[in-house]
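Remarks on the structure that follows.
In this view, the complex is presented without one of its protein chains, the others remaining in place.
Here the chain labels run A and B in written order, and each chain numbers its own residues starting at 1.
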Amino acid sequence: MRRPVLARRDQVLRGGQPLAFAVGLAVALVVGVLLLLGSGHDPLRVYGRMFDASLGDPRAWSVTLNRAVPLGLAGLAVAVAGSMGLWNIGAEGQIMAGAIGAAWVARIGAGWPGPVLVTAMLAAAVVGGGLLALGPAIARARIGVNEIITTLMLNEVAIRLVQWLIHGRWKDPGSHNFPLAPMLPANGRLPTLFERAHVGVVLAGIVIALFGLAASRTAWGYELRVAGSSGATARYAGISLKRKILTVLVLSGGVAGFAGGVELAGTADRITEGLSNGFGFAGIIVAALALMRPSGVAAVALLFGAVQIGGQSIQTMGVSSSVSTILQALILFGAIAAGVLSRYRIEMVAGDTVGAAASGDGS
Amino acid sequence: MSPAPGDAPATAAPAVELRGVWKRFPGVVANAGAHLTVWAGTVHAVLGENGAGKSTLMNVLSGVYRPDEGEVRIDGVARHFRSPADALAAGVGMVHQEFRLVPSFTVAENVVLGAAERIVRRQAVESAVAELAERFGLATEPDRPVWQLSMGERQRVEILKALWRDARILILDEPTAVLTPGEADELGRILRHMAEDDRTVIFISHKLHEVTGFCDEATVLRGGETVAASLPVAETDSSALAGLMVGSSPAISERPTPVAAGGPMLTVVGLACLDDRGLPALHGVDLTVRAGEIVGIAGVAGNGQRELAQAVAGLRPTTGGSVHIDGIDLTAATPRQRFGAGLGYIPEDRMGVGLAPRLSVTDNAILRTYSSHRRGPFLDAEAATAHCRDIVDRFAVRTGPLDQPIAGLSGGNLQRLLVGRELSDRPRVVVAAQPTRGLDVQGVKAIQDLLVAERGVGVAILLISEDLDELLTLADRLLVMHGGRVVAEFDPEAAGRHDIGEAMVGNASTGVAAT
Partner (left out) sequence: MNEASLIGLLEATVSFGALLYLAALGEMITEKAGILNLGVEGMMAIGAVTGFVVALQTGNPWVALVAAIGAGALAGLLHGLFTVVLGAEQVVSGLSLTILGIGLAAYIGKGFVGRPAGAELVPVDWGPLTDIPWAGPVLFQQSPLVYMAVLAGLAAWFVLGRTRLGLAVRAAGESASTADAAGHSVVGLRLGAVATGGALAGASGAYLTLSITPQWVEGVIAGRGWIAVALVIFGAWRPGRVALGALLFGLTLALKTRLQTFGVDFSPILLSMLPYLLTVGVLVAISIRARNRPSPAPAALGIAYRREER
């Protein structure tokens, strides 16, 4: 009786992760076709519309870029922590915390000149996100509390905090039955870049590039690599693990908070419960696909942005926008599978021992 | 006992027969047509140096590996084990070097894991385990969680596991590595007891004196092949066995030419510290290493050597005492500061402390010196690569592209990289903990030569090793540690192994050897 076994390849397949990514995309598109056919839609028309709406013309591009901003920043946040082996699952909440910070500054600084107000809002957003991550950061650095759970739990807390504010002290007196926060003042908005895209696109690009540079070229990035590889080795090299964990997690939270501030000041009119819109979780997927490297985050975020915007556009065709959600998840699953297969191959191993060339060690 | 040659054992086949076993891994052939024959009711030793293929062969026998070629016969019947479970079912049980125990489970739970009744009744199981333990003289408490047990106690649990499954064939992989000499004797008794119970015991070792102590026959492996099969131990000269293990009668290793030692470089006074469990590991260690001198530290593993190395290197906080290098007090200094003061450290854990497995060769090479490659916040990539290349060239490290992860390098090259890195900044003191462990013969020689060369230029070297032969060859002075203290000092040229051994187990009578 023969059974399949995963055996490590001697050499990782060429083209590794980008190839895996492409395979994942292909798999997702194929499954998407089946889904659409199954519910009686024309896949070509649907995909065509998705493409047009997201990448068809400059206007579409501008909307897609806007969407790529929070995805990319959230992805960067997760990647920064991820490069040290830490999981920031709290980007969703940190985005909200950042938005709260920015919204608060907008309330008190309504009379300030535009650039000043916007800068202050974004700074407050970074602080907000960083603050939310501070608790889990300290807990992990000093006691070793698993940051996956602590950051995850605070998501829900932050979201409810926004709800509470909107229903309470921040409620726009004009909104009666359905509580809403007031709209942002005009001088609290990010200026437009082109078509519908706002300056946040440039800001996000700069931040991602900066981190990419820092990770590969600076001593700080080197220390991060060492700390991520092995705690004992890091101590040996004189790197304070506690300090690194603390700074990395808070920084990660700050970047996610920045995403919230940019999203608020760029795309949204006002702070709402749905502002984070799954960006935090999508960011984890983006970071995973980019192998926790800032250099890959931008490209993956752009793709996911296109998928999401495309998904919204097909609603008028009577197709649920959740097609795009499904596609995103499928891209990831496909990419995981492809990634694993680029490092391992499947072998059929017989019960008979003769000729069985398994590699391995069990001890 | 094994049948004498010439007796035709009527229908009895050997309990274990391995023929023509080949096993390959990426980049290395672990077994090259090895064979082994063991009769029931005997204690059989499988001897060989590190890397000779003993563990691999036993893993084949116990179902962990599937051999690429070759045959496994149990009681004369050919078997194809697909997993350890198959082997267990055939009566083959293995006690590995690293124990396979679940720390949070009790002794009883660990023993019956995989061989329990469908419904596990705690009381019944615990008393059954206690009964079995008594039968074979293995004292144990079935309801204690394993994380509380000592190494010797855990090993007994491992043996119980095999006995619980009625293993007729018991394989032990370097079992005495984690035992005190007293526990090792105890183990020897237990094994003989089992042989008398007509079970088969196979005992992997690279320590000759254990083999002569309680084994009937020995098979010697070298380079993945069987070079001598089923030698009756009682009739075989141990130096002949040693010769078979290393391939020729071992040349008497040349001692390095004496060098006039300089002033004290490393001074440790009253050093005390705790181990990982919070118990005292060092109780006031005093030692001095002079420039151009190698001081060796011998002792059974677990007597504080590990902690001593870590404390001197700055990786373990001390609870008392002091460490000075050339007069500079470094007791409170960080590892980085100590490196800057001229202390090189070759840690026991090559991968995982000394080297970071997922990082590139360059990243590893600059681990200790990266601050000096800084230009502002940036890291000068060219300087880093140049430094790495320098180390690779000077210390003959065979590696692929420098920006690739080091995971693919062989043990010998990894160690060369590590040692090279520590020596590259011209330290004045080197602390080397088990520097040649796990290396092949060439690798051992290379590292030993490096250390001797450093000694030649006036470096003070503290050499901690489990290999007494290595210490006797290289060290100018030999200290023995027991129970967290230095209990004896010997002159390696004059000292007798027996006296050293006694000191190692705590019976240092006189303490200082003759000059």
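Keep in mind that, in the parts below, a contact is a pair of C-beta atoms (placed from the backbone, for glycine too) under 8 Å apart; a residue touches a chain by one contact, two chains touch by 3 or more.
In this text, all values refer to a predicted model and were calculated from it rather than measured experimentally.
S.K.: Can you list the shown chains that the hidden chain touches?
M.R.: Contacts of the unshown chain, counting the full complex: A, B.
S.K.: Looking at the full complex, which residue from A:T150, A:S252 or A:S313 touches the chain that isn't shown here?
M.R.: A:T150
S.K.: Return the single residue from B:L101, B:L163, B:I204 or B:A433 that touches the missing chain.
M.R.: Considering all chains, including the one not shown, the answer is B:L101.
S.K.: Would you mind spotting which of A:A79, A:A139, A:V207 or A:L275 touches the chain that isn't drawn?
M.R.: A:A139
S.K.: Residues of chain B in contact with the chain that isn't shown?
M.R.: 25-26, 64, 83-85, 88, 96, 100-105, 109, 112-122, 145, 147, 161
S.K.: Going by the touch rule given at the top, which residues of chain A touch the chain that is not shown?
M.R.: Per the touch rule, chain A residues meeting the hidden chain are 5-8, 35, 39, 87, 89, 135, 139, 143-146, 148-150, 152-157, 160-161, 163-164, 167-168, 278, 281-282, 284-285, 288, 320, 322-323, 325-326, 328-330, 332-333, 336-337, 339-340, 358-362.
Here is the rule we use: only the chains that are shown with their structure count from here on.
S.K.: Which residues, counting only chain B, touch chain A once they are in their complex?
M.R.: 24-26, 55, 59, 64-70, 72, 80-82, 84, 96-98, 173, 315, 334-336, 339, 345, 347, 349, 352-359, 363, 366-368, 370-371, 374, 377-379, 381
S.K.: Quick check on the complex: what are the chain A residues that touch chain B?
M.R.: Of all residues in chain A, those touching chain B are 8, 10, 214, 217-222, 225-226, 228-230, 232-233, 235-238, 349, 351-363.
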